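For this view, one protein chain was removed and the others were kept in their places.
Right, chain A next:
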Amino acid sequence: MRLNSRRTRFSQVAVAVAVVALAAAGCGKSSSDSAGSSDDGTYAGKGIGLAYDVGGKGDQSFNDAAYAGLQKAEKEFKIGGRDIEPQDGESDADKVQRLETLAKQGYNPIIGVGYSYAPAVKEVAVKYPKVTFGIIDDDTIKAKNVADMVFHEEQASYLAGVAAARTTKKNHIGFIGGVDIPLIHKFEAGFVQGAQSVNPKIKIEKQYLTQTAQEGGFSSPDKGKDAANGQVEAGADVVYHAAGLSGQGVIQAAAEHKVWAIGVDSDQYGQSALAEYKDYILGSALKNVGGAVYDLTKSVVDGKPLSGEVRGDLESGGVGFADSNPKYKAMTDVVAAVDKAKQDIIDGKVTVDTQ
């Protein structure tokens, strides 16, 4: 009996704690209480606010490209900048909190790197109408102070497909996607279409590393390496990856088997982390995330902030194919084929599917 009475007290305490906690939440100031900063023609903001998605800084790819854009703009316009990493297992409420804190501190523009920021950007942009927001890889937000920065990834991937199909000796190439999501399907679709435009009967291995980003599809070089080893053993001799940091494993495996790898997002031939394997990097399908960050910042500093959908394509240079490897440039027929494909897309003779 006595044991029970102790337990009763415990549960009473539990209920009391819950009720007090709920009631207390109503009191007190909000951490976002502040006066909004106002711009009158001249730039008065504190700098660029950059909020990363899962994976964060150091992925040698998507997020790092955004950071490179921030650094360039910081230097050129002599403004500040702040980049903030996400937490594991966070929800939209945490992203809202992050963007609001940046807005409150006076950062402008504020950029959400990745489509998962869409609900948060939408919500915060309404609260801070004088701040310009950017979101990368999402085109669903229609607001005056939001720039939707998206890309024709499938066009760059098409060029990668053409290059791969022209270089392969076994008529057998491979695609490795980081996570099985619509964004990465665009890379696959462009790559497959480009390769098949050269040789409709080409054999293409396709693999996605994980179902969700939380499982590490964009951040596990070991998974990338295993997948690439499998594809090479199956007979592929050119492997294209759209897998963020996992792509390092893909490139490493390709180099070990002395077959070609095609990089993604940044010009991976020039990356110091991959210097050891760069001879086997045929080229990279570029996605100029850094340029988008830079352009948006420039527009804000100039007092004419971008707004609406800003889509990078081959024509604008928002996407492209990097040809830094001298061994690639030596294959003049491949280079000519890629250049012709590029011109055909720009001229509208070829339309690349996104699915």
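Details
Methods note: contacts are C-beta pairs under 8 Å (C-beta built on N, C-alpha and C of every residue); 3 or more make two chains touch, one makes a residue touch a chain; residues count from 1.
Here, contacts and distances are computed from a predicted model.
Name of the non-displayed chain as stated in its UniProt record, restricted to "Alpha-D-ribose 1-methylphosphonate 5-phosphate C-P lyase", "1,2-phenylacetyl-CoA epoxidase subunit B", "Sugar ABC transporter permease" or "Glycine betaine/proline transport system ATP-binding protein": "Sugar ABC transporter permease". Among A:90, A:302 or A:353, only A:90 touches the chain left out of the display.
When the full complex is taken into account, the listed residue touching the unshown chain is A:137, out of A:137, A:205 or A:323. The chain not shown here touches chain A at positions 2-4, 6-7, 10-11, 13-15, 17-18, 21-22, 24-33, 82, 84-85, 87-94, 97-98, 101, 105, 115-116, 118-119, 127, 137-140, 180-183, 211-215.
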